[in-house]
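Of the protein chains in this complex, one is absent; all others appear in place.
Right after this comes chain A.
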Amino acid sequence: MQAKKRYLILFSACTCVVLLFYFGVVQLPASRRNQNRRDDRSRSGYHASPHWPHFSDPLQPFIPWDQSETEDYNVHMSPRQKRDANSGVYRGKRCRMDSCFDFSLCKKNGFKVYVYPQQKGEKISESYQNILSSIESSRFYTSDPGQACLFVLNLDTLDRDQLSPQYVHNLKSKIQNLHFWNNGRNHLIFNLYSGTWPDYTEDLGFDIGEAMLAKASISTENFRPNFDVSIPLFSKDHPRTGGDRGYLKYNNIPPFRKYVLVFKGKRYLTGIGSDTRNALYHVHNSEDVVLLTTCKHGKDWQKHKDARCDKDNAEYDKYDYKEMLHNSTFCMVPRGRRLGSFRFLEALQAACVPVMLSNGWELPFSEVIAWNTAAVIGDERLLLQIPSTVRSIHQDKILSLRQQTQFLWEAYFSSVEKIVLTTLEIIQDRVLQHASRSSLMWNSLPGGLFTLPQYSSNLGDFPFFYSSLGSRPLPKFTAVIHAVTPLVSQSQPILKLLVAVAKSQHCAQIIVLWNCDKPLPAKHRWPATGLPVIVIEGESKVMSSRFLPYDSIVTDAVLSLDEDTVLSTTEVDFAFTVWQSFPERIVGYPARSHFWDQNKERWGYTSKWTNDFSMVLSGAAFYHRYYNYLYTSYLPTSLKSMVDQLSNCEDILMNFLVSAVTRMPPIKVTQKKQYKETMMGQTSRASRWADPDHFAQRQTCMNKFASWFGSMPLVHSQMRLDPVLFKDQVSILRKKYRDIERL
């Protein structure tokens, strides 16, 4: 009885619960919605539903089929006329490449730049002189105006501040006298400062016509996209070539430095651009956010002095700018009178992530550089939020921002030459449109100046992007043997070498580069190997031709060989597997080193056995075929012809080039010891290596190369890569590369 009751009660209770649940959860919202609808209808008929309603009636498409392809289009102006009309309309401030640039000048000779010859008595500032000589020593330079695609003035237009001592007068008439001016068409004008107190306009004070501007501190309003180039403001002490490296030496974890955010600079009490700096004190906390300003500038600053000046000036003197720069995570870059300031490059070099506070500044090289990855773009209007914004940035992000500042600094900003070349490359990319760089090439290592799109527009053809594309280089190589002696006997080293290399499972083909004065040997003289052997007769028979980017090289990897190199198949196989792990470096056998000779104050070269090395000889080395292209197209004729005349140093130059690109040492792999002796003692090349001049030449080469690169790109390494079981006390049968140990 009791049990039954309990059953009943329990059961009814449960049903109640379930029912309640059902009504409560499912029905309530529905009824609420119904109620909503009723309310809507009754009030305004139609209002404030929290979401966009679902309409039941069939809606029309926005475009009746084929409407965009209107027929009457055909009746109207032809596309050609339309293009011509555009170039008539869009002039001056609305200039674009399509309307103000004559592409036809670039058609025949490619992208060549002409610099007007300098005239006597014309005053040219050091900075502008640096710009001009950078162009003149670049591969774009032509002295023939008839070949030129772009013209650069011999008149110093850098400083257009009338109050400045550098200001050049009468530019207007001087420019009209330029021989090829043609209203500025295809001309490039460099400018760092424009306008003057009090309004600092961006006008240059003369009619630039249809010329392009490469200008610092340019504002987005005046910037003509894809026509002008925004360049950074650099000081007159900025080095012409080379330039200092970034200050970042190591990546500390956690990446925070003593200060979070710093700034030290002048503040302008009145006039244009003064607001931002005058407001900085609001966020200054003298602990980790240290923003210091001084009122002291100009002669009569006391006149405008405000209540804060004395206090600010006192604080200002307490801190050392250098110390702050090196010990801060973020650096504020507020606008000054003009939009850009020196603080920008200083922060970039110091790996202090710039926090931009300069509304409307078209950032340097913004056409190609994604500044988001290296700087924090702040908004002057949100100054008070800046501290919390930078504090909220995750440490992983700080780490990557910081490294990116260093990459960008070294790739595009560290010298006047880099700034100028970047400017020219950007314009060239526009001219060659379909053969231009993708954003990835500009914004990842080693940067746009070393990534030439004329080689290939395919990212996968370069040695730098394998990891970001998730791909790998082709698992095959092409051997290029440089032959200089005639083929007389079947026991010549070149034939042995050919056979040994061909036996490698990774070898795809062998190219014999016939740089010998004797005629080509008959086809049957080459041993049959089962692999394609291509014989190329060098046209000029010079040393540099061994690094020509031959079309017949179809693999990513190239094995460069001297004809007298002695290598076993095992050694080749091992080195190639190593190269696959380091496709952007040179992987070679015999190594050499450089050192700084204190007494002679120049670079020294040594072939002695040392505990470290910085070069591997290209008489036997693997490298990516892109470096062939880079060697041929990137290096100036002066260096290449030096190599050709001496018939020497080509390997040094290659090592310089690759290390300049990667900033890393080459890789040395193990070799049988007899290699060295053979190399020195063999018949054909004996003369070359035994020659006492040979060594002196190489030293001279090094110093010449170092001066062109602007610094010494070579890097030392203390290690050699051996097979995992090399000389281990284990049965030789277990070892894959056992031949390397056998003498």
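Methods note: a contact is a pair of C-beta atoms (placed from the backbone, for glycine too) under 8 Å apart; a residue touches a chain by one contact, two chains touch by 3 or more; residues count from 1.
Operating definition for what follows: contacts and distances are computed from a predicted model.
K.L.:
Assuming one chain is omitted from the figure, identify its UniProt name from "Signal peptidase complex subunit 3", "TATA box-binding protein-associated factor RNA polymerase I subunit B", "Exostosin-2" or "Anaphase-promoting complex subunit 10".
P.N.:
From the choices "Signal peptidase complex subunit 3", "TATA box-binding protein-associated factor RNA polymerase I subunit B", "Exostosin-2" or "Anaphase-promoting complex subunit 10", the unshown chain carries the UniProt name "Exostosin-2".
K.L.:
One chain isn't shown here. Among A:L495, A:L520, A:I534 or A:L721, which residue touches it?
P.N.:
A:L721
K.L.:
Decide which residue listed in A:V416, A:L459 or A:C649 touches the omitted chain of the complex.
P.N.:
A:L459
K.L.:
Tell me which residue among A:L178, A:V499, A:V542 or A:M664 touches the hidden chain in the full complex.
P.N.:
A:M664
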